[in-house]
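Written out below as structure tokens is the structure these notes cover.
Note that one protein chain of the assembly has been removed; the remaining protein chains are unaltered in position.
Right, chain A next:
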Amino acid sequence: MFESSPQIEVLQAGIQSTIQDLGRFGHRHLGICQAGALDVPALMLANTLLHNPVDAAGIEVSVGPFALRFRQTTWFALSGADFGGQLDGKPVAPGWRYQAHENQVLTLHGPRRECRAYLALEGGIDVPIILGARATDLQAHFGGMHGRALRKGDILSLFESGSLPTPSTKKIKSIGVQQRKWTPEIRAVVGPEFQQFSKKAQHDFWHHAWTVTNQSNRMGFRLQGNRLDRHSKQELFSHGVTPGMIQVPPNGQPIVLLADAQTTGGYPRIACVIEADLWKIAQTPIGKSFCFIRTELSTARELACQARRDLQLITQQLQRYA
């Protein structure tokens, strides 16, 4: 006897809304990129609000309106950018969990600030694990929903969860946690080719603003600002690259690599955005500017550990509100 699993139906897909988890690891030597949520802490937080495993698959929405219909009573949580979300016309806020009933419609209109919203669903989205992850690899066309962005009419199944109250057992309470705040300062550590840049370029990199251009996507954010000249003309051999690395191609305009970046590259690495601030890059809207703040490796590592502890603390506190 099969119980049908909860389902949702995509009514409006927006542009490039994708199913993402924390990304695909262990296959970069085969040319397989990481993929996964661009704002990893946001997806983790939304999952934590629902008592999902942090790596459960959710939906990343970058351009609204995105709308879906719940086919069963289901808890959901939003995080990341505020998209002016509404459940049957009533406002729902990022950083909170809510219960939707059968046939209710959730609409994410568009970013009011920042640029990427995450929707976690009770149990997580049931798509196959391919090479260790459920994340959508848009370029290689696998993972998520058949390796593509979501479309109108897609039906997504959810895993059964049962860890949150159902209407019959308890009075339903929504609950929320404080969201991180985006600021136009993004911390980075110097990269291995930093010294190959001119003194002026080294100075400008840290002291002038960088603007996100419209040539930015899930692979990388292309920035515009003072041209960075490199005095060494030596070509580099291709090396492994990761999200957060800041490459400078010969045009002198840096590129910050993100989750969908290719696995190897050969441009000089002037700096690397620290893991704890990667989400800030991903949440910077096109046309907006920010500065890179020089940080030491030890600080970067401490901040990565701090982020981990913060999430554990939130998880513990939420247990009290099962």
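Criterion: contacts are C-beta pairs under 8 Å (C-beta built on N, C-alpha and C of every residue); 3 or more make two chains touch, one makes a residue touch a chain; residues count from 1.
By definition in this document, contacts and distances are computed from a predicted model.
Protein name for the hidden chain, per its UniProt entry and selected from "Urea transport system permease protein", "NADH-quinone oxidoreductase subunit D", "5-oxoprolinase subunit PxpB" or "Nitrogen regulatory protein P-II": "5-oxoprolinase subunit PxpB". Checked against the hidden chain, the listed residues A:Ala149, A:Val189, A:Leu223 or A:Val248 yield one contact partner: A:Val189.
Of the options A:Leu87, A:Val105, A:Ala140 or A:Ile175, the residue whose C-beta touches the omitted chain is A:Ala140. In the full complex, chain A touches the hidden chain at residues 25-33, 130-131, 137, 139-143, 189, 191-192, 234-235, 237-242, 244-245, 262-265, 269, 272-275, 297, 300-301, 304-305, 307-308.
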